[in-house]
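Below you will find the structure I want to go over with you.
All protein chains but one are shown at their positions in the complex.
Order of writing sets the chain letters: A and B. Residues in each chain are counted from 1.
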Amino acid sequence: MGLDRRGFVKIVVGGVAGTLFTPVIWQSLDDVSIWSQNWPWIPRLNKGEVKAKAALSKLCPAGCAVKVKTVGGLPFAVVGNTANPMSKGGVCPVCAAGAQLMYSPARVKSPLKKVGEGKFEAIKWEDAEALLVEKLTALKGQNGKIAAINGDETGSAGEVISGLLAGLGNSGYYMMPGEKFVAEKGVKLMGGSGQPGFDIAGADLVLMIGADALDSWGTTVANQKAFAATRPTGAAATAKFVYAGPVLNHSAAVSDKFLPVPPQATAAFALGLANLLINAGAVSSASDFAEYKALAAKYTVEEVEKATGLKAESMKALVDLIKAAKSPVVIAGASFGQGAGALDFVAGASLNVLLGRVGSGMTLLPAAPKAVAGATSSDKDAASFLAEVATGKAAPGALIVYEANPAYALPQADDMAKTLGNIAFKVSFSTYMDETAALCDLILPAPHPYERFDDALNPYGVAKPTYLAGKPVVKKPVQDCKDPVDVLLGAASKLGLSLGFDTYADVIQAKAKALGADFDALAAGGIWTGEAKGGSLNLGASALAKVAVAKTDDKTLAVAPVSNQANGSATLATPPANLLTVRETELSGKDLIVQMNAATAKKAGVAEGNKVKLSAGKGELKARVHLNEGVAPGTVAVLLGFGRSAWDEFTKGKGDNVYKILTVSDEAGTGLKVWAGSTVTVAKV
Amino acid sequence: MAHGATKEFKVTWGMVIDLDKCTGCGACMTACQVENNIAPMVDASNKMRTLSWMLVFELSNKKSGAEAEVAYLPRPCMQCGNPACVPVCPVIATEKNEEGGIVSQVYPRCIGCRYCMAACPYHARYFNWEDPIFPKGMEKALSPSTSARPRGVVEKCNFCHTRFMQAKDKARQDGGNPEGLADGAYMPACAEICPTGAISFGDVKNKEHKVFDLAQGKDAFRLLEKLGLNPQVYYVSKREWVRKLGDNYAATGKPGAAKKHS
Partner (left out) sequence: MDRALFPDGLERCSFGKFVLWMGFVSAFFLFGLYAMLLIFAKGIVVTGLDNYFGFGLWITFDLAVIALGAGAFFTGFLKYILKIDQLKNIINLTVIVGFICYSGAMLVLTMDIGQPIRAWFGYWHPNVHSMLTEVIFCITCYCLVLVIEFVPLVLEQKQLNKIPFLHHLAHNMHVNMALFAGIGAFLSTFHQGSLGGMYGVLIGRPYAFREGFFIWPWTFFLFVLSAVGCGPIFTVLCCTLMEKMTGRKLVDFKTKALMGKIAGTMLTVYIFFKILDTYAWANNYLPSIGMTFDQMFYGLVYGKWLMFTEIILCGLVPAIMLITPSIRNNPTLLYTAGILDCIGVSLNRYLFTVQSIAMPILPFDTWQIYAPNWAEWATSGMIVAYGVLVMSLSYRYLPVFPQERGMNK
């Protein structure tokens, strides 16, 4: 029986027709469509056991005690560590993006040696370390020739760096400017010593002057937890929060009261408040009370209104709140965590003295024992140091930059970058290709926080001595990096110097031991706390006598840099997983959006959506205007963290960098360089 | 018509968001993006194209100086009792069927017609404009809980549904009742991470869950209650101007219409 052509056609046609009546073809089509979820370019999920490992996530300035969730050993998410009394299960938005940051395209993938303008060549670690040793050997013993800038206020790495410098006969160890440095100066001006702390959890009234304590000041998450504890949902609040500062920011949004105070009038506001409190019967046993009282008397409600625009009723209502409070605390700081003068701090802190809250609301932390014997502390910040380099007063031949980004995050940033560029040999220990690393001659990639040992002692703001430590979550770093401290210790030994340790892990264990803490418990997510020291403070009256309210005119506006933690920090451009949190009123395409109130805009001759140029000193910033009635009069609010010139496609060239238009001035009587309260001129483009 | 009918569930997962506690920090948005494998966008400032299952709105009382106030309002999917989106879907890619009342979204089923987006007044639904391409290597940090969706489908918050499944599995393993999870046994990523605890989550019909009382508090309200969508997300604020922004009152000028509870 053969199959002829006709039969064949019949079978084919019949077969096709028959198949159409079976589910086969339709089901296959359906399967194909479902399968169309899985194009080869759609990433697959990782498989494996899900675990949560404790980690110290030093991505935000204070550091979050978190748990890193891993799948098959690979980190994918960050959750709070409920067992840790400081973070109590909370995570800041930056640390929440921590796992993805391990794979940030901005990470430095291997040691890099500069071979031309903006050009780098990947080199081997042994060559990189040899180069570092060679440069340091040449300058060893010549004081002033080797300098270091440290951007990590809390880690023991600072001890190693300063110890190394001291061992090499150099004293040029500088911290990036931060609140802690200024606050310690302020405490000195008030006749005390040590790092001040603030007990938000124990207060029934928290007055934040400038300090954005619920978003970007101090130990943010601990502050937020303390705030939250006083506000049980659905029940009465047990504490009042008041924010006085230039912008209706995240702290002000949840505060009971927001008082718009221009950035240059912070001290005047505090002293005006002191005047009203004294008039209402507040007295202090501080030795300089009489002097203080006389000084405060000059800050009448009229004077305060002139300086801040605040009406008498607002001030009086605040005084009533303070009087009604049993345990008020006043926190003073710059709205963006740096650049404020010590006088602003003293003016705010003096209120704690006046209210008799030193030792309870405001505390002083004792000096901590050192792990590295030769470690020193820095008495000058990086801004002052680079100012000296610019004028030729300092002439370092080598600069070590650790976890810092001075080329981006110092006032008149462009000038700072130029100055930095002129130093003969610069080495940056950095996880990411930031603006400073991009200027350096040698870049040594540092591990991501989940790949390294690290610690945090007394993050600024804590009321009690506090110590946290963490160990790596992953076995091997994603990139070819080495712990910077390990590298420095290795270099030290090649330079014939012994700092007493071989690795950073050893340093941290020694530090824990010195404090009386158990490293293993800390690494498992625990915390060590000590007791604040006693001691009293005076009102800082003699220092405060030098307070001067900077005058602004119609042509210039005060700049209020605003920090939103989610946008990153000086050493971290907005993480990829945080890009969504930037509002349409903050960034539009490549345009930064600056904010001012309608009256200010009218005076400056600009309107909603206008393109403007803000300039001060040699710096210039381009932006668009958005009207926001939550900005203090005569003030322009500019968001920090944009205008990156390095990093990745997500951040590079987006917006502009407010540091470019901040100008440094010398604070009367304290010798500090300050830039909070900088003024700018605004011109429509 | 399937409209107008609220399907009743024994367990009704709901959120109560305390707007007086939300600082607008954005941690919830980040945690959501991480949990649900949303790829970062090069221009995330183009809010007309972003995918933000959880979106924090900024509300203003429109006053100036010391009178000025703002509030931040996190907006997940409302998981409406009477969803506008479910009955319109031509291919049953979204359903409100499962115990707990979570509105599902079946990505392999969705044809991307966007009718559901046109239907949702909360803008909780997002069209996947582009394929989920992560920076090189970052796919190693993908969460195991949610597959990455191809372009061309609509997606939205599902109260971290995988966590619900995991909580039920855990209850089964521990000999508990998967249909009566304890308060806190199941938490979406946003509620878990919120540093001020502004987001409470639980079964709004279970007296043992704290959201039961919170949802009925005197300052509790839901968004656009008058439309009758019966959302499972509640908000709380002691500030009248904030509550007033929860619904439209232009016709009456009066806030605080009689509250309807499911």
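Here is the rule we use: contacts are C-beta pairs under 8 Å (C-beta built on N, C-alpha and C of every residue); 3 or more make two chains touch, one makes a residue touch a chain.
Not measured: the values here are computed from a predicted model.
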Options B:Ile102, B:Cys120, B:Met138 or B:Ala220, residue touching the unrepresented chain: B:Cys120
Identified contact with the non-displayed chain, of A:Phe8, A:Trp26 or A:Trp41: A:Trp26
Positions on subunit A contacted by the hidden chain, ascending: 26, 29-30, 32-33, 36
Touching residues (missing chain, whole complex) on subunit B: 1-4, 47-50, 57, 59-60, 73, 82, 84, 87-93, 109-115, 117-123, 126-131, 150-154, 223-224, 226-229, 244-252, 257
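What we mean here is this: only the chains that are shown with their structure count from here on.
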Distance from the mean Cα position of subunit B to that of subunit A, given in whole angstrom: 30
Footprint of subunit B on subunit A - complex, ascending: 33-34, 36-37, 39, 41-48, 50, 71, 74-80, 89-93, 96-97, 99-100, 102-105, 214-215, 220-221, 224-225, 227-228, 231, 233-234, 248, 250-254, 257-260, 309-311, 314, 478, 564-566, 575-585, 587-589, 597-599, 629-630, 633, 648-650, 654
Residues of subunit B that touch subunit A when the two form their complex: 16, 18, 20-27, 29-31, 33-35, 37, 40-47, 50, 52, 55-56, 58, 60, 62-66, 68-72, 107-109, 131-144, 147-150, 189, 192-198, 200, 213-214, 217, 219-220, 236
